[in-house]
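For this depiction, one protein chain was excluded, whereas all remaining protein chains were kept in their positions.
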């Protein structure tokens, strides 16, 4: 119980949350998963997902990081780190390359949010679907994309995923169910609903995950998608990356609710708040929601609390927040550091193992960027390709 | 307490609601208003609006009809009846006239839902705003519109509110803050938000009420409007008329949540379920929300449970429900009958007084319809009027 | 040939394609329990179940967006827009998603979605339930746009639309649903992008489509009594435009009138006029006249509505002005 109190205090401090919360956790270091349900100092053991209802203000639940067990196979732990580290490094390279004038367009970096895409996508099958956002590199990497094609696309080269037509904001890889980044904030919700509908109709057991931001949660499409998915019991999982800012506006200045996950109440589906900087916590939350969806239980709404470390886009003057705020967040709550600390403390992985992964990733990245730089730009005739399947640019008067 | 249990059972029977509810009520026949807050068999006296939070599943609150006191001035009681009876009779006439081929276009009748517009608008000032729906006659009458101009508009005559350009679906009266019926389901939310924003900016103390249907609650505009109103603490009141159908689809087939009012949780505002066939209950709910809004407390969401007695529009074959369902509902829960029973039982008004009102209303209606029938149609040149203030039909190539 | 209504013809097309390909389904408001507000889906759920004929929430962005998503996941969805007036609600899904996805993602996917949208003025439905909005989509690369004027084309174009791997907007005029006409049974496809000369003539070309085509034909008949032989072309597809048929006729007649129900300003008529003035102006012997709705929202009053809409007499007058 004292541990619970500590956790509760921790959450309050970290997320400035003032109301009592549910929290869930797994007993540490045990073989079997034991779920506890914690609310207002009551602990209920062995509860189900979604949790049984107990007295208390049940708005949303919290999966607390830190008490989630590390009883993952070592390969899984390595995979977590590899993915998170790949995202971090890919983004750092993008940052440099953009500032060096090598990348056209806008680039929105995922630095600081790596645990979310990583934890969520680790629960997915290759043929499960995801829809992404303008800040989509992390999702794409976590779903298993080819770094070469990603880098080439971001450079606008013809060897890229979209043959250079999409760029950073429109990467997609249909072969791994990645249905596309989206330049329209909130444009992905309904695409995910449709993919989930298709999965349900075809009884494939696939699920569709929709990533979106705190700002996006105020788009009307959020509501229409949540309601339709819930009314039709579709295998969809809505994952909000609450990074505290929508471009330049701090979360609560434009968003009416303390936790985005509380909005789940309006659709009769589970709403889960999770520490988005703890890959284990994210994984467990996602796993429960994915299992529920696959079993025909319908959609869930997961809110992963995190923080956007970089500007909204590369080049953002960031007039709306202080350097200190950012520095403090990054120093005290970096998802990669969190992971390293945990696995090292628990002796699950060694420093050497982590470093080996880092080296491999760096090499892979070097190769990807070299590939992108060396690739040719699209030829002029490619302009009219890929519009219609029949390809009648002519008829429409180029 | 036993009364409470009865009420609770009554609610369950009437609205098929299966979960425990909050309910609020006023002590009967007392001078002073005493609010009770009822939840899971606990009663808390003298609570505030919105109610203090107590343990229990707090999704939404119920204002229960029947225990609301009748301690209204007699003039107010008469006004309630006059308004409800006017709406009922106006709609019956529209029904006949439409079937007789005298009214063009579509007509959506408000029969069975009269207590809602009546109870809500009775709490409003003349300069408060309302936005309405395709089913807007009741709102317009309750806000105090001129029956002659209404009837003429519905006939498409040049003496109508909109000079015949709007018809039944587009009646408006800006002189009484009635910002228009709307043919777009869910088109009114944001207009109400804007009117509320204007009121707040100008510090006029006005409020804006948005009427909408259960079907409309699934439009994305609901979400954007609720969030903006809540984030900016605007004096807006969202009144859902849950008449159990969206055209041909029964409520729960397309709507994911048991009570629309539960969606209030997603915006951090009070959500209130009220018996929409009880004008007293509606009045009290609206009054609390309006007072809150005027005092700067921000928006509320009221769900008035009711039932659509007539087809979706006049002429609807109603293939989607049984005659029996409709008959039973109308026989057991007609808001006008409910009112008559209550005031007569409590000796607040006499039968004679009610009949006098009825006669007056019928006369007024006769005059209104005669006026409409005798009025001229618009002249051809009116086609190009009212487009731009400057009126340049010419420049734009009639 | 047996005669059936336009609504039945679309039903037949739906049923045949749903039979043929189990990936085809349809969703929209009030289509299953009610059979569609114009009866155009009656009996369909009984044949294919409520899982393939889906009554949706009033959520146009979800209807269109989910159809696009389902298409990306391997289905061939048909969406019903209830009234075209509400395509405005889903405009982002149509323009920024449905139309662009294939190109933006470099041809990785196809987007076989059909969006059906009843349009047009019919008996005082007023400003928000009477519009024709097809011309906006001429301006949106990535979409195909069809708009039948009779039961046979209704069937043949709908079947082609459902089989198209590209997204198709299918506009159907409310006033046509009850029109009867001969419709081939079984397999019958009308190609997308092919106009049809529905009346041959030598003196003037009248281009039209959808319900207004019938007004054009009436005008042509009246003109014939005065010795003017009008050639009448039913565009059937707006994107792509069948310039071949159009140009052949204009080259023959030397005069061009375009008539449609949507607002004249910025209408399809503007595009047709511009294409002709750009590519074969030398064949013209007179001004290109456009007939469309007047530049106001559609008024409710039965005294005003007909004045706002283009009528047979307007087409006749336009032809005479052009000659």
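We call the chains A, B and C, going by the order they appear; numbering starts again at 1 in every chain.
One rule holds in what follows: a residue touches a chain if its C-beta (ideal position, glycine included) is under 8 Å from a C-beta of that chain, and two chains touch if they have at least 3 such contacts.
Everything quoted here is computed from the prediction, not taken from an experiment.
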Contact list for the unshown chain, restricted to visible chains:
A, B, C
Using the touch definition up top, pick the residue from B:79, B:198, B:326 or B:346 that touches the left-out chain.
B:198
Given A:140, A:242, A:255 or A:306, the correct residue touching the omitted chain is A:255
Kindly state which of the options A:170, A:200 or A:308 is in contact with the chain not pictured.
A:170
Touch with the missing chain holds, among C:15, C:91, C:197 or C:222, for C:91
Mind pulling the chain C residues that touch the left-out chain?
85-86, 88-89, 91-92, 94-96, 99-100, 103-104, 126-128, 133, 135-142, 239, 262-263, 265-267, 269-271, 273-274, 276-279, 281-282, 284, 286-290, 295-297, 299
Touching the hidden chain in the full complex, which residues of chain B are there? Just list them.
129, 131, 160-166, 170, 172-174, 179-180, 182-184, 187, 189-199, 201-202, 206, 208, 220-221, 224-225, 227-228, 231-232, 385-390, 392, 395-397
Even though one chain is not shown, chain A touches it at residues 104-106, 156-158, 162, 164-167, 169-170, 182-187, 215-216, 218-220, 246-249, 253-255, 319-320, 377-378, 380, 382-384, 387, 393, 396-398
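By our rule, only the chains that are shown with their structure count from here on.
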For chain C, which other chain has the most distant CA centre?
A
Averaging over Cα atoms per chain, report the distance between chain B and chain C in Å.
38
Averaged-CA centre spacing for the pair chain B and chain A, given as whole angstrom
42
By the touch definition above, chain A meets two or more other chains at residues 220-221, 224, 227-228, 231
Name the residues of chain C that each touch 2 or more other chains.
56-57, 59-61
